[in-house]
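Only a single protein chain was left out; the remaining protein chains are all shown in position.
For reference, chains read A and B in written order, and residue numbers begin at 1 within each chain.
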Amino acid sequence: MVHAAPLAPPRPPSRAAPLVKRLFGSPLNAILTVLVIWALWSAAAPLVKWAILDAVLLPVEPAACRDAQGACWSFVVAKSGQILFGIYPIEERWRPMLVSAALLILLGYSLRPAAWRPRLAAIWALVLPTTLILMFGGFAGLSYVATTMWGGLPVTLLLTVTAIGGAFPLSVLLALGRRSDLPAIRILSTLFIELTRALPLLSILFIASILLPLLVPEWLLPDKFFRAMVALLLFAAAYLAEVVRGGLQAVPAGQTEAADALGLGYWKTQRHVILPQALAVVIPSLTNTVIVMIKNTSLVLVVGLFDLISSGKAALADPEWSSPAMETYLFIAAIYFGLCFGFGRFAAALERQTRIDA
Amino acid sequence: MTGQALAPPRVPRAPIAWKTVAAQSAAVALVAALLALVVVTTISNLQLRSIPTGFAFLGDRAGFKIADTVIAFSPDASYLRAIAVGVGNTLLLSLLVCLAATLVGVPLGVARLSSNPLVAGLAAVWVEAVRNTPPVLLLIFLYAVWSQAMPIGGAKEVLPGVLASIRGIAVPKLLVGFPAGGLALALAASLLAPVLAAAAARRAARPGRRRPPYAPAALAAVALAWIAAAALGGWTLEIPHAVGDDLVGGARLTPEFATVVFGLSLYTAGFIAEIVRSGIQAVPRGQWEAGRALGMTEGQILRRVIAPQTLRVILPPLTSQYINTVKNSTLAIAIGYSEFMTVMGTVINRTNQPLEGTLIIVAVYMAINLTLAAFLDLLNRRVQPERR
Partner (left out) sequence: MTPSTQPADRPAVELAGLHKWYGDYHALRGVDLSVAPGERIVICGPSGSGKSTLIRCINQLERHQAGVVRVDGEEASADPRRLQAIRRKAGMVFQGFNLFPHLTVLQNCTLAPLQSGAATAAEAEATALALLARVRVADQVHKHPGQLSGGQQQRVAIARALCMKPEIMLFDEPTSALDPEMVKEVLDTMIELARDGMTMLAVTHEMGFARQVADRVIFMDEGQILEAAPPEDFFARPQHERTRAFLGQLLH
């Protein structure tokens, strides 16, 4: 028999046909397509009219908004600075901008397994306090800005990143503790994790803000901002602990046995053999937790801190403008969407690359 | 005597590992020290600010109003009753949201896998929008939309018989007058029918044969009992009408309640859709192939082979989503619906007893959580296959 060389596949039918076939191929699909197009038309047409056709973008002044039939985007343009950075002094806005950029880069950098070295802990220990100090100011010619003036995007990012950064080592200890053979440690870890996960975050924030002044000496937690940060940190620790525990369970038992056979002790085994594998497995869950924490910081509006949403509300209170609530909240939603979706896509790309390199 | 199994030898007790004892004692001591520090600070602070202690305040007059109530409440009622109203509101809200979100989320999850690109695309947009938006923002946005969309000084008819205005929504209410014994009879039937049907089904079951479905028969019997009781007693349909923007008659829902239920249902439906989608995709492809190889149609395979296996896979994440919904109900505080946390906030504010208030909050949520988790775990265990 002659050895046949591979042939090119037959030419597929034209591009357009499959799409039309999928939309109208079966009776069910045809009905659904018609329904969806009708629904989109009845919903989208007035929406497009409001948001684009009748909308007002320029000039950026209150009079234009009052007369507008459609959306008033001039308000958003005028107030975007306040929404994004709160009532931070305008001349000093470069500081929160810098801080926000630094925190985003730090998050993205830390997700790569290639970066997981002891050096990473040092980087976090350096960057986090530096960002806080930069926000406070009060030295080297930088004016002092109290936490009551902080607001918007930097508050969201600061709370998220410090909560996750601080919670991470604690969560690893909790996860190891929950799997420990020592009963006292196991019970304590389990109690903390289960108690924290049973409570809504809002109640934890609430309890933290009303109870901590009572439980802890004044000098330890002077500030609403830091009380909220502690609450978010403890909350993140409990959830991250469960994520890490899932990763630990996924590592085959044979790994521990091999390490024992080689004479490595408990802590060395965890550090060099088990944890790297466990953490690599749960990168998707870790990024999911980061996205959830970004969204969770929006709750601090209930305890009186100025994140993106409450900054938006404050901007709406300006008596000079007509208070276009929908446009403002859509803008804020777009920011959150950009943050969360962008971070999610970045993490997915990272995961794909990790799998190829592995 | 070779090869016979022997009893194990008596092993002397292992020596005490002092290192592990020391480690555990250190951990316990650390926690105890922290607790001691906290207790001491608290007591001194309480005395400093002359804050009362104890739960006696629960019997005191509440002195504030609550807009949405499942049970009757007035400012003269006690704090305890106010808290009960809050818990009731939370439970009602969570139940409605779980129901609505499941009803919408399951078809949405299936839609995401549809071959129709419009349907699949729309479902994907919904899910992605919901996953990347904070729920509290969604609620605040919907509330703002409500205030702007409602006509000023009047009401709009959204569906036949359903009126909406700035004051809320009113739906037609069914009033049934049950005859004296009728209600008792209907209740008795509702309780007895499932029990009897289950017993009959168990007797009819034989090994290898599935238990004949008793649920439809029991449900039909219960429904008949209620319809009969209602028919005997007479019934009226109260249709709401508008006086200005005030809504009279029918069952009224406050705009806060309607917004929270609608918003949280939309939000949770997206997550349930994702759970359903990954559940369907988690069933191994070999199951589809085996069904096809046996000559079954795609629809038959989906119904008899894939769907039952999907149910097992999605039940654990679905139950934790339900528990999450109870926690998400606290977001209602952002638009002023009086669920449990809102009420507790007011109570703590008025009584100035944050310690006792916190204990109540923790106790209630732990109770809800444990009950829900236990019930759902039972359900889960019934659904999982028997293993070797």
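Methods note: a residue touches a chain if its C-beta (ideal position, glycine included) is under 8 Å from a C-beta of that chain, and two chains touch if they have at least 3 such contacts.
This is a predicted model, so every value here is computed, not measured.
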| item | value |
| --- | --- |
| From A:P6, A:P27 or A:P59, residue that would touch the chain that is not displayed | A:P6 |
| Omitted-chain contact residue, chosen from B:I16, B:A72 or B:A293 | B:A293 |
| Positions on subunit A contacted by the hidden chain, ascending | 1, 3-4, 6-10 |
| Residue numbers in subunit B that touch the chain omitted from display | 207-208, 284, 286-287, 289-297, 300, 304-305, 308-309, 312, 385-388 |
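The rule is simple: only the chains that are shown with their structure count from here on.
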| item | value |
| --- | --- |
| Euclidean distance of C-alpha centroids - subunit A vs subunit B, Å | 26 |
| Subunit B contact footprint on subunit A (complex, rising order) | 19, 22-23, 25, 29, 32-33, 36-37, 40, 181-185, 188, 195, 198-203, 206-207, 210-211, 213-217, 291, 295-296, 298-299, 301-302, 309, 325-326, 329-330, 332-333, 336-337, 339-341, 344 |
| In the complex with subunit A, residue positions of subunit B that touch it | 20, 23-25, 27-28, 31, 38, 41-42, 45-46, 51, 114-119, 122, 128-129, 131-137, 140-141, 144-145, 147-148, 326-331, 333-334, 341, 345, 348, 354-355, 357-358, 361-362, 365-366, 369-370 |
